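For this view, one protein chain was removed and the others were kept in their places.
Which chain is which? They are A and B, in the order written, and residues in each are numbered from 1.
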Amino acid sequence: MIAYNFNWAVIWRNWDAFLGALALGLGLAVVSLVIGTIIGLFLAYARLSPSPWISRPAWAYVEFIRNTPLLLLIFFVYFGLPEIGIYNLDKIQSFILTLSGYAAAYMCEVFRAGLASMPRAYGEAAKAIGLRPWQRQRHVVLPVMFRITLPAVSNNLISLFKDTSLAAAIAVPELTFTARQINANTYRVIECWLTASALYLVTAYAIAIALRQVEKRYAVVR
Amino acid sequence: MALLSARDIHKKYDDTEVLKGIDLDIEQSEVVALIGASGSGKTTFLRCINLLEEYHQGRIELEGESIGYTASGRRRKLGERQISAQRAKIGMVFQSFNLFPHMTAEANVMLGLTKVRGMSNAEAADRARHWLDRVGLADRRRHYPYQLSGGQQQRVAIARAVAMEPRLMLFDEVTSALDPELVAEVLAVMQDLARSGMTMVVVSHEMLFVRDVATRVVFMDGGLVAQSGTPDEVLHNPQTERLRSFLGRFHGIFGPV
Partner (left out) sequence: MDPDCSTFFCQAWTARWSLLEGLMVTISSSIMTIVIGTVLGFVVGLILTYGMLPLRLLARLYVDVMRGIPVLVLILFTYYGLAILKIGVKPYWAGVIALSLFCVSHVAENVRGAVQSIPQGQHEAGMAIGMRFFQRLRWIILPQAVRRALPPWVNTALEIVKGTTLLSVIGVVELLLASQQAIARNYMILQFYMAATIVYIIINFSIAQAAAALERRYAYLRY
């Protein structure tokens, strides 16, 4: 057996740093999800457009994002934007931009499936009571679609939260970056990474449980 | 000695008792039709015979051999090897066909022959061909289940079961999932089997088939055998109000059976 003496004092001393970093990661995930949802919704409508001039670019964007490693996208945006004359994004903004664009592609697929699975009768009923197209989307289709897709959205939020760990690669001080720094300063390797892992795990499942409650509350009875 | 004898079979799901002490003896070459309303326990009883359902009390014997549970001493389930060997002696056909979708009709029939009976491929293929021919599907041997109609699938399922040369065949509402025009071809195969002397237990709502083919009809009600006798006795001379009203549902369709 390899001897390893645990020393958790290091963790307690840095507990606030861990929690702060965790909060930052969570914040990045939520902000990206919100932006990604809005863009993703437009992309989903674009993909369902009858005009290939609209649907094809949306398709290309989604496939491009989904087949490119996230880390590469992060570097691409972070190091690439200044190349095309955009200098004023700091690393957090740059990361949010990337993760939002990334989330948008995945949300687009979620919404596309959601819109496709919408019972046609809803739209027709809305038409029958005289709602105009925009009103039909706003008051009938979208509310139902959001409810149908809620489980997939929560899964995406959890994925995004885990993906915020990649922000460490451009030195955004979220949980992974912080754990790595404390690891480097203290050499308490196992404690550090166990703590980081546990925090990710607990938070991921806390999100899952919380959103399960929301899902129950808004479940569509079909 | 009866081929199959069931004594005092009790089965519970949680707190509801669905079989409340079934006694039934089946002789060689008998065709016994189990009839009754849904929930009367007839399908559950059929599945108990083949150990697809466990039961909590009672004993079933096939040719004197205790099926599924130890014959004496503390009541214990037999080992998987023994139970499988016993199941191989009892053929079963399901309402939903349950053909293996990744295999051709022929391969469906051959699987048990090669893996359970230990036959060579050639031998098994011969027998599969024989039985597929017998159920009228000689030209469908190489078809996959999705390429066959419901009636054809069910005939393959019958061939698959009969090819194992079981001592007893169980049929669980085998025509219920079929389109009406496909029912006859399946019943014809079953009638053919009955004529050849196969012992059969048939759960069915096809009253004309029951009348014409069954040698005995057993009316089940509330988890018990309520009346048992020749088709004539049971169908034309119901002893209880429940049976009368059950049979009454079929009169409108077929005229008095």
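As a working rule, a contact is a pair of C-beta atoms (placed from the backbone, for glycine too) under 8 Å apart; a residue touches a chain by one contact, two chains touch by 3 or more.
All values reported here derive from a predicted model rather than from experimental measurement.
Residue in contact with the omitted chain (choice from B:96, B:149, B:191 or B:228): B:96. The missing chain, though absent from the display, is touched by one residue of A:42, A:76 or A:218; that residue is A:76. Contact between chain A and the unshown chain involves residues 2, 4, 63-64, 67-72, 75-76, 79-80, 83-84, 162-163, 165-166, 168-169, 176, 179-180, 183, 187, 189-190, 193-194, 196-197, 200-201, 204-205.
Residue positions on chain B in contact with the hidden chain: 50-52, 80-81, 84-92, 94, 96, 98-102, 111-112, 115-116, 144-147, 157, 160-161, 164, in rising order.
Everything below uses one rule, namely that only the chains that are shown with their structure count from here on.
Averaged Cα coordinates give chain A a centre that lies 54 Å from the centre of chain B.
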